[in-house]
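Missing here is one protein chain; the remaining ones are kept as they sit in the complex.
This part shows chain A:
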């Protein structure tokens, strides 16, 4: 207990705070002992406890007030040698510090002189201590409060301090040292030689806990009085019930007035959000996340992240994608937080300008497709008929016709549609050619035949899917007179013009200018080019290039072969035929010869032997020539009396060819005979075009000024099988058979290319080659 001199570890703050409670501090010299916690300070301090024994030297405040004590009032103990072994007070705070740091808690504790004050202060210390200590232990809560300043100090300091239980005695030591020095000085000065009497006095017993007994033993002196008291009390209790002296009274305590307090908060609005994760939605996120991952793994630069995010923001699902991007990132948190920021900024796309939409490529493409679909709706029955697909209308008609008609139905032409647009109206169709690779693509050349009304020519590439507007439009400076598609490079179109120029166009590109033009060539044609054809030479002749070459015939009497060399069109005069006039035949000697060459109008190469070709002139002669001989014709066939407009070999019989001219006749020849085998004449009009049917050897079509005829030699050699008159005022100028279907295209002078279908027409099974030969044979036999 306190008898034992114990020291308390203190910290400066706590010490100063509870300076009051430091009265009972004794600093031991022996050591620092931890005060027992359970030490309590008796509340009911007996009066025996004197101030003196408290060593209140530490507390200057009290000491000042108390008249009894002196600041330096200490019992000094000296041993034999004169050493001062006075038990030092456990705690002696620095007086200056104490004064300055008197806490407010003990503000009322100014008076400390009397014992009652002391008690009160201690009381207050207790309460204050308990009050101030938020972490009051049950120590204070219990009835018996330890007012031991030491304990308070200790416990307080324990709570407040670092639990490492540091013993900080520095301050106390310093305080002590101050005191000690003063004390020592006193000793040294005065009492060095004196004999001092030492009185060892036992300090008073401090009762820390006194729990008086509530029961008394029977033998003790007080037993009687206690018994008496007890009996009195029981009597009292008995009397109480009916006694007037006692009144039971009930008391009502005031309940605290309750106050209702209402708090209103904003209603939490709930919004339902739902999303459907479709198959494609997940696929999209996966694709873009995969793309994002690749980007992230390769480059951790923030700029690239921004780029990647911007790339991803196009489609609508930005949020999901950015989430997946974030989740898949492996970047340091700083940059990833940056990434989280950016996607939320990005979704505000700039709205594409309406003009931009209209100009975009996709829009044009969509328009293109849309137009074709609209036209398909319009032309669907016709196109289906072209393709020889059964149409609903056709089915109905067939049923009707099978019921009504008895004999075989007459062959007829049914007009399906016509290729024309406002660009082409008024122009004369001069030539037509199918594309070699895409049989639905048709090139039509527009140009006047006659010299007098020349206007700039036009080449239109029509597609079957759009009969109302051509796919490509090329304007040429002069009228177009000849066309041909190349077979090797299917997009090359050779165009021969009225002024002798030959140009090649690439129909794949959208350019309006020719790829190659022959207008710069030295040996270009000077007169209208009446026919051009791409010919494929299998055998290379003396250093010529193997492959396709362009052959052209023009009115200046030359058949020329053109080679295309690297953007230049060079005329290679490897074969230069000149048509010589047969001076003897025609008496034109007297006339001034403008030229010795007869204008060539048409030619055709042998279908199997590409060396041999036929050429027709304006004089009506047909010359058989060979590529190897440039100077001379092999043969000449003379029958026509007018310019030959067309010569064509039969695709089935290699010896037979047809020729048509303006002398109203079509002649059928055989290669070895110099007179035509058969001649056909139907009207007294010039026949502009004739073409063998690609399907039957005995069928060919012819076009003269007024009408279009289909001849079937197997049916009749005198009259055409089908005749289709032209619209009044319109001349028919060219004819073309469709290769895959039973359709015929006829071009007229009004710019229309009409498509006709051959209905109910058949020349028989197979190609009828035998029939043709039979016919020829029988004709020849009959002629002999």
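Here is the rule we go by: a residue touches a chain if its C-beta (ideal position, glycine included) is under 8 Å from a C-beta of that chain, and two chains touch if they have at least 3 such contacts; residues count from 1.
Note that in this section contacts and distances are computed from a predicted model.
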item: Options "Dynein light chain roadblock", "Serine/threonine-protein phosphatase 2A 55 kDa regulatory subunit B", "Integrator complex subunit 11" or "Anti-silencing function 1B histone chaperone": UniProt name of the undisplayed chain; value: "Dynein light chain roadblock"
item: Residue, one of A:85, A:209, A:236 or A:374, that touches the chain absent here; value: A:374
item: Residue in contact with the excluded chain [from A:234, A:359 or A:425]; value: A:359
item: Residue touching the undisplayed chain, where the options are A:454, A:468 or A:527; value: A:468
item: Absent-chain interface as seen on chain A, which is shown; value: 278-280, 282-284, 314-315, 351-352, 354, 357-360, 362-364, 366-371, 373-375, 377-378, 380, 468-469
